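The complex appears here minus one protein chain, its other protein chains still in place.
Letters A, B and C name the chains as they come in the text, with residue numbers starting at 1 for each one.
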Amino acid sequence: MPHRISVMLDACPNDLGAVDRNKLAECIAACFQCAQACTACVDACLGEDMVADLTTCIRTCPNCADICAATGNAVSRQTGTNAGITRAVLEACRQCETACKELLAALA
Amino acid sequence: MPHRISVMLDACPNDLGAVDRNKLAECIAACFQCAQACTACVDACLGEDMVADLTTCIRTCPNCADICAATGNAVSRQTGTNAGITRAVLEACRQCETACKELLAALA
Amino acid sequence: MPHRISVMLDACPNDLGAVDRNKLAECIAACFQCAQACTACVDACLGEDMVADLTTCIRTCPNCADICAATGNAVSRQTGTNAGITRAVLEACRQCETACKELLAALA
Partner (left out) sequence: MPHRISVMLDACPNDLGAVDRNKLAECIAACFQCAQACTACVDACLGEDMVADLTTCIRTCPNCADICAATGNAVSRQTGTNAGITRAVLEACRQCETACKELLAALA
């Protein structure tokens, strides 16, 4: 996926300033990979016999999916003037990462 | 819309603890109203003759729409254990509010 | 919600042609109400003791929520030239309605 993202970034006439295009493409790809994995995780949880024990995960993952997708969209838009929005939504991603790590630790 | 949201909240067997159900329903409704208004704002901007002068607004609004929708979903899910995610995504909403106010001030 | 949607529609310089603005505002509002109700329904199901019996609903509702939100966005954009897209996504909504009715009938 990063390759196709890079093709679009290179087609974009906006000046990206000091932003590293490779890192940006990887970041965008990671956002959508996380979103998809969270959505798939819910589906996998719902297939387990112990589904009643997995409701916290089933509730948390859609939040992570929504937030990661919104972040992937936000970083796909070269809105240089909205550093505040970008930073805030990336911080929300980090909170999702923390929540997912806690869920995994609780399962182990 | 808050009325229908309240009906669903009342149907939910989860204990909401100290959360004020009316305020929660208003918060959820406000998130989706903001999301829709931002999406409609882009469309209105694209209909203006001076569209070339409105590109910052056209770029910022979809971020706000995505973030407000993700927040409306997150607060619709009574995931009491993820205060960190909820707080972070609400802070992202606040950054959107700031960005929208700056855009409106620049237009006035 | 329809009132605020109408305010944005009236602010939009695009010619809506023969489209009834009140009906359009109601349609947009209904899309987001459905999306929110489906998201809230999943959360309510996850709070039930019989969660293992509700997995079909928990899996179907997020699809309906995503599709209704995408439709609400699409009809918020006055893209007169894409009748094909609008019709197809509205048909997807109708499939969601059918699926929800079947789920409700199975519960009754």
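In the analysis below, a residue touches a chain if its C-beta (ideal position, glycine included) is under 8 Å from a C-beta of that chain, and two chains touch if they have at least 3 such contacts.
Remember, predicted model here, so these are calculated numbers, not experimental data.
The undisplayed chain touches these shown chains across the complete complex, A, B, C. Where chain C meets the chain that is not shown, the touching residues are 56, 59-60, 62-64, 66-67, 69-70, 73-74, 77-79, 81-82, 84-85, 87-89, 91-92, 94-96, 98-99.
Annotation for chain A: contacts to the undisplayed chain at residues 1, 4-5, 8-9, 11-14, 28-29, 32-33, 35-37, 39-44, 47-48, 65, 69, 72-73, 76-78.
Touch with the hidden chain on the side of chain B covers residues 39, 42-43, 46-47, 51-52, 55, 58-59, 62.
Keep this in mind: only the chains that are shown with their structure count from here on.
Residue numbering at the chain A/chain C interface overlaps substantially, since over half of the positions present are found in both copies. The best fit of Cα atoms from chain A onto chain B calls for a rotation angle of 180°, in steps of 5.
Taking each chain's centre as the average of its CA atoms, chain B and chain C sit 17 Å apart.
For this pair, chain A with chain C, the centres built from the Cα atoms lie 24 Å apart.
For chain A, residues that reach two or more other chains under the stated contact definition are 59, 62.
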